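To start, I am sharing the structure in question, which I have written as C-alpha cells.
Let's look at chain A:
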Amino acid sequence: MSELLIKNGRVFDPINSINGDIMDIAIKNGKIVDDIPLSPDTKVIDASSMIVMPGGVDAHSHIAGSKVNSGRIMCPNDGRSGIEKRTKITRPCSGYTVPNTFAMGYRYAKLGYTTVFEAAIPILHARHTHEEFGDIPIIDKGGLVLFGSNWQVMEAVRENDIEKLAAYVAWGLSASRGYGVKIVNPGGGEAWGFGKNVSGLHDTVPNFDVTPAEIITGLAKANEMLHLPHSIHLHCNLLGKPGNYKTTIETMKLLEHIKPSMDRQVVHITHLTFNAWGGTNWGDFESKADAVADYLNQHDHVTVDMGQLIFGNATTMTADGPMQYANARLLATKWTNGDVELEDASGVVPLSYIRKMYIHDIMWAVGLEVALLTKNPWQVLLTTDHPNGGPFVNYPEVIALLMSARKREEEMSKLSNKMRDRTTLSGIGRELDWYDIAIKTRASHAKILGLTDHGKGHLGAYADADVTIYHINPDQVDAGREHATVKKAFEKPAYTIKDGKVVAMNGEITATPEGRTFWVNASVPEEDNTRLMKDLRLKFRKYYSINLANYMVQDSYVKHPVVIKAGGS
Partner candidate 1 sequence: MEITDAICSFCGSLCDDLTVKVEDNKIIDVKRACRLGASKMLGHERINSPMIRNEAGILEEASFDSAIDKASQILLHAKRPLLYGWASTSCEAQSKGVLLGEILGAVVDSTASVCHGPTTLGVQEKGLPTASLGQIKNRADLIIFWGCNPIHAHPRHMSRYSGYLPGFFLDRGRQNRKFVTVDVRMTETAAISDEFLQIEQGSDYVVLSALRALVNGKDDLVPDVVCGVSKEDLVRLSGMMRSCRFGAFFFGMGLTQSKGRYKNIDCALSLTNDLNTQTKFVITPLRGHYNVTGFGQVCSWQTGFPAVDLSRGAPYYNPGEMSANDLLMRDEVDASLIVASDPAAHFPSTSVRNLAKMPLIQIDPYANATTEIADVVIPTAIVGVETEGTAYRMDGLSLRLRKLVDSDYPSDEEILDKIIKKVSRKGDVC
Partner candidate 2 sequence: MKCDVNIITGRTIDQGANIDSKLSSDYFNACARCEIGAEDLKTLGLSEGSHVKVSTRFGSVVVSLALCDGNPEGVAFIPMGPWANTVVNPDTHGCGMPGFKGILGSLEPTDEKPLDLKALMSLYRE
C-alpha cells in the first residue's frame, strides 16, 4: 500500500479538460484515485507553483531492436558522446543519437516520459526488440509492427481478401507481441529486394501486382475490421523526396471514405518533417507544410507527428530501404541495410543536420510549420522521430520553439535566407500554450494510440499514476519571452512519477522499476485463420529461412505484459 499526494499543482490534463486548475492529485497503489484520506504514511509532494501533467507518452520513437542496435554497432563515435558512469542505482550509459538501452529508459524518465512506443518492428526480428525492451528500465513500452511490404499482406490485398488480411494482421501482432500496424513506404520494401523502389501510390509493386494505394487501403480496412486500438501508422511513399507533399495529401485522401471502428483517426501519418516537401529537386526544394496543414484543417480522419529536425547529429533508421541508400549515396556516408525476408527492408544512415545548409534549414521549418499551421492541437504530435530528426532528449527545445515566436525568430536568424523564402515559418505568430503542450506530448499520443482507456495520457481516476511535475509557474513565466526558462524546466522535471513511484527528481534517477509491455491480441473467425495458416505453412516451408515453430515471440521475452484484446464484433 503506497499513497502519494501531489498538492496544489497547476494541473494540465487535456483528456479530462483540465486546463491549469490548482488541484491535488492523489495516488494509491500505483493508480490515480479520486481522493485518499491523508494518513500519516502518505507521502506528500508540494507542487505549488509547479505544473503537473500526466507522464509523457511518445507514440513514435525508435528505441529498440535490430535497426537501433545496428546504429549502435556502426557508430561507436556516437556511443562515446553520451558516456555516464555506473552509479549505485543506475547502469552505465552511452550514446546520444543511439543510447544504450539503460540510457534510453533513464533519459526518457528524466525528461518526464513514462510510456514510449517503438515505431518499426519486423515480425521476424520482434524477439530482438523485446530483448531490448527488457533492458530499457522504468518506462512502459509497446511496438508497431511492419506490414507494408509483407508478401502475405500483398497477396491478400491482390486477392482482395480483407478477412484473410485481417487474420494475418492479428496473427502478426500475436507472433511479434506487437501493438499496431505500421506501414513504411508500402511496396517499396519489396521492390528494394531487387534494388528498386515504387514511384508513387499507383505504381505496381514488382512481382506482386498490387499498388501502394491498395496496400494502404487494404490494411486500413483490416485494421478497422479488427477494431485495433490504434489506426494504421503510415510512413508515406516517396518520403525524403522533393515534391512528396502531393503523395502525402493523396494518401490522406485515399482514406477519407474509411470509417474508423473506434473514436480515433483512420490513419496516423508520421514524421511530416520528411514528407511535406515541395519542389522538384534539391535545387528548388521548398516547404509545402502549408498545403498539408490546409488539408489537415479540413479533415479529421488523419493525425500526424512532427518528426522535428534537430540540428546536430542524428542517426536515421527506417524500414524505407531504398530511401536510405539514396541518402547514403547523396551524403557519401556509412550505410547499413537490412532486408528482412518476405517482410520488409531497412536502412540505417548516420548524418548531421547543419545550420545554414538550406535543405536542412527548410526541413527544420517544415515540422514546426505543420505543428503551428494545423489548428487542432490534437492532430499533430510532438516528436523528433527519434533518432531520425534528432534524439528525443531535445523535446524541450521543440516545446520552446512551439511556445515562443521569439525563439523561432532567434533561431531563424542563424539560418539561411532561402529558408525564409521557401517556408512560411517567419510569418507564423502562433504560440502554443501549456495546455497545447500537454496535448502534444502526452494526451494526444495516448489518444491516438488508443491507450487512454488503458490508463495512459491522463490523470483521471484509475489511470496509471504516471505524473510529471515541472519546476515552472505558468502565472509567472511568459513562455513567449522566457523560452529559455521553459526549455530548462522541461529538460529537468522536478519529479517524474511512474506507477506512483518517484523515478526521477531534478534530472536524477531515483528508482528503476521495470516497465510493462503493451500488445494487442485480436481474435478473428476460425475459418479466416484456417485459410491463413495454409498460406503461412507453405511460406515457412518454402521461403522463410526458419521454421514456423521457431518464429513466434515466446512469452518469456515479454516482461510484464499488458494484453489488450481486440477483434471483429
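Regarding selection, all candidates are chains of the complex that A comes from, given by their letters.
Rule of thumb we're sticking to: a contact is a pair of C-beta atoms (placed from the backbone, for glycine too) under 8 Å apart; a residue touches a chain by one contact, two chains touch by 3 or more; residues count from 1.
Quantities reported herein were computed from a predicted structural model and do not represent experimental measurements.
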Exercise for review: Sort out for me which candidate, 1 or 2, comes into contact with chain A in this complex.
Suggested key: 1
**Study point:** Residue numbers on chain A that touch candidate 1, as the complex places them
**Key:** 64, 66, 68-70, 72-80, 82-95, 98-102, 124-125, 127-128, 131-132, 135, 192-195, 207, 325, 328-329, 334-342, 348-349, 512, 542-547, 549-550, 554, 556-557
